[in-house]
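Left out: one protein chain. Kept in place: all the others.
Chain nomenclature is as follows: A, B and C, assigned in order of appearance, with residue numbering initiated at 1 for each chain independently.
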Amino acid sequence: MNRHHTAVLLMVCPDCNGIIANVTALLARLGANIVYLDQHTDHESAMFFMRVEWDLECFSVSLDDFKTIFTHESARKFDMIWELYQSAVHQRMAIFVSKYAHCFLDLLARWRTASLNVDISVIISNHEQVRTDAERFSLPFEHIPITAANREAQTEEQIRVLNEYRTDFIVLARYMQIIPPALINAYSNRIINIHHSFLPGFPGAKPYHQAYVRGVKIIGATAHYVTEELDAGPIIEQDVQRVNHKFSVDDLIATGQDIERSVLARAVQAHIERRVLVYNNRTVVFS
Amino acid sequence: MNRHHTAVLLMVCPDCNGIIANVTALLARLGANIVYLDQHTDHESAMFFMRVEWDLECFSVSLDDFKTIFTHESARKFDMIWELYQSAVHQRMAIFVSKYAHCFLDLLARWRTASLNVDISVIISNHEQVRTDAERFSLPFEHIPITAANREAQTEEQIRVLNEYRTDFIVLARYMQIIPPALINAYSNRIINIHHSFLPGFPGAKPYHQAYVRGVKIIGATAHYVTEELDAGPIIEQDVQRVNHKFSVDDLIATGQDIERSVLARAVQAHIERRVLVYNNRTVVFS
Amino acid sequence: MNRHHTAVLLMVCPDCNGIIANVTALLARLGANIVYLDQHTDHESAMFFMRVEWDLECFSVSLDDFKTIFTHESARKFDMIWELYQSAVHQRMAIFVSKYAHCFLDLLARWRTASLNVDISVIISNHEQVRTDAERFSLPFEHIPITAANREAQTEEQIRVLNEYRTDFIVLARYMQIIPPALINAYSNRIINIHHSFLPGFPGAKPYHQAYVRGVKIIGATAHYVTEELDAGPIIEQDVQRVNHKFSVDDLIATGQDIERSVLARAVQAHIERRVLVYNNRTVVFS
Partner (left out) sequence: MNRHHTAVLLMVCPDCNGIIANVTALLARLGANIVYLDQHTDHESAMFFMRVEWDLECFSVSLDDFKTIFTHESARKFDMIWELYQSAVHQRMAIFVSKYAHCFLDLLARWRTASLNVDISVIISNHEQVRTDAERFSLPFEHIPITAANREAQTEEQIRVLNEYRTDFIVLARYMQIIPPALINAYSNRIINIHHSFLPGFPGAKPYHQAYVRGVKIIGATAHYVTEELDAGPIIEQDVQRVNHKFSVDDLIATGQDIERSVLARAVQAHIERRVLVYNNRTVVFS
């Protein structure tokens, strides 16, 4: 997955014949060496999804020129919604975190070893617990405490801070506050949450306690984009681990934290690599 | 897991000190060579669970005598509920099945190759589709069709047939009818159902369709004992498989059938080997 | 994966720009509704692999005509090796089996429930143990015993029987004899073997005993095409299960048989659906 010096084109349009032929012919004409192409047709909605990535080295036009050409020769013809990215341009990720630091530290470690090709814009927390960790890695930390009374004002403050640090997307690394619509709308399909259960099982609070009571033999975690309905947004990634009757609630929590870490990291990775498309509250996650 | 010529003792009692010492001392005195011992304490309910299995070869008393001794020296003292089995005695399993034959044929194959040490008492179906398969393996087949009008009478007929064929427990191998309380009570914690979702997600009808709409990235199956509340009985075994946006509902069904097969087989195996204890609508499944 | 009334085109050629554009443009011109397209570039060998599947309903030419057109407009230009199939045409599968029947019965069950869209041409065994099972399902059974002395002659007899029953490919469902080069060459990349270990670990005889001695925490199985070097052919599918110190060799065998069953079934499914390409002793398995 060497993604340096490539362009990524993501597109959605009504399904019909000839889309792949059109786009690949255009790219071939412009000298693009395609390093990735995958597409998906959702037969229920009759929609077509595609991700194409090509090497920019021998590409004969600038990306700005390409946008114009593509609009005229492909996008308008097939009524496409589309996005174009350069994989060399790092996105700027804000991390929201409360007291549990395991997902937060895992993201920092992956960022530090460059396994996540991302810039961290700012750490925002409603508590002070992880300030030291942010400072260890010389990252900006903003303490924005939330109460029932100040929620609205603090949401505005969060948006101001996110803007100040030029944030492209947000990761809720076990952030224990409801995200208000104002923030969701400002970052539509760009807020990734990790929920500590295998959704749709055990939504809401204390999922590990719920799992204990129900006596499940497998627990999981779910990374999804945040929408206004709690824990019901489009799922990006899930994973599970086998447990048994010997697991206390504390054991479930400890095991679950490992799942949360890796599920969140994989979802963030997919988002960063522009591999995720959202449609009808579901995701297409290209491999 | 060579379990021939052994005795299995399953017990539940309020937790307190000295239970293991008491039971193992008794068994040691009687010459038992313990081949398996595992126990579990549920700290929430303060209950203690144990499974002990020992070789009968050098055991110095008959199992009938042992029952008397055990009652006096252990069971009464610790207020135990307990069961004693000989692993050499095969249980008699009835299989209920409707039209989907994959779980049914998988159980037959495992029985045929002796990977399931069980006798099959009778096949009961509300349809005729699997009659030929039952006959291939020379197994008794009873067609008991169910309608809203005849359900009560047919349940009585089912119980009569089950008794006639001396049935110890029932496996619902994708049997698409609600089990009425009369039958549940006759075989309490002895009816194993396979539900084609990862419970508690997607209970009830058409779980693969529900999974498709929700856009989950993993699907599963759940084997549980049947209780009066639909799909809410004690879970014996679960497993899952990774899926993605390319899976149509038909693909989910095909993938799910593989999970159903193996989850049901493992649950039946655990039940046969007397490794399952039920308490508070949860199971202890000894390994 | 509803694959009825479709055509499948598999191709391999040296990588260069414009292949996808060429092929998809041709198909678009001929009215093909593409239901599947995936491609892969092996950067080490600079080879390009593609699988395209399209609905035949609105396709404007016969497949014979398409072959001519495709040869002229695509295949020659890019120096392709290619194959064209109709997914509605069932392949004919022979099963070789010795004494262990678990994989064999699993394949029969999947064939019986139409989860494997295949015809069974003939069952060949060096033993008599599974004759009854073949007869249960009214399948031709040929007993061809093998000794060191008669191996060569019996291989010819096997090939004669395979031809008589018009066999497209062979599945070794735990067949405990070395396959001689004469047979391998007659069915190159069309003999699927299930090896009962996670290759390259534990090749050769008694892998579960080897796994026990080494104390591994996970065991597996491997389905691969048979080549002259034992257990070294191109791997189609693998899977694993967690085990622990409590597993005796017999337990490893019992657990392993479950893995063997599902790994072999998935490999056969991939082969039947024309999703496998072999190159440099490795496989491309399209999803």
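Throughout what follows, contacts are C-beta pairs under 8 Å (C-beta built on N, C-alpha and C of every residue); 3 or more make two chains touch, one makes a residue touch a chain.
Quick caveat: nothing in here was measured; it's all calculated off a predicted structure.
A.B. asks: Going by the contact rule already stated, which one of A:Asn33, A:Gln91, A:Gln177 or A:Gln257 would touch the omitted chain in the full complex?
C.D. replies: A:Gln257
A.B. asks: Of the residues in subunit A, which ones touch the absent chain?
C.D. replies: So the residues of subunit A touching the missing chain come out as 1-2, 100-102, 105-106, 108-110, 112-113, 115, 133, 136-137, 246, 248, 250-251, 254, 257-258, 262, 265, 287.
A.B. asks: Touching the missing chain, which residues of subunit B?
C.D. replies: 17-18, 20-21, 24-25, 27-28, 31-35, 37-39, 41, 242
A.B. asks: Spell out the interface residues on subunit C facing the chain that's missing from view.
C.D. replies: Contacting residues on subunit C, toward the hidden partner: 40, 42-43, 198-202, 213-218, 220, 234-240, 244-246, 248, 281-285, 287.
Quick note on the criterion: only the chains that are shown with their structure count from here on.
A.B. asks: Which integer distance in Å separates the CA centroid of subunit A from that of subunit B?
C.D. replies: Computed value for the inter-centroid distance: 41 Å.
A.B. asks: Taking each chain's centre as the mean position of its Cα atoms, how many Å separate subunit B from subunit C?
C.D. replies: Measuring from centre to centre gives 35 Å for this pair.
A.B. asks: Residues of subunit A that touch two or more other chains: which are they?
C.D. replies: none
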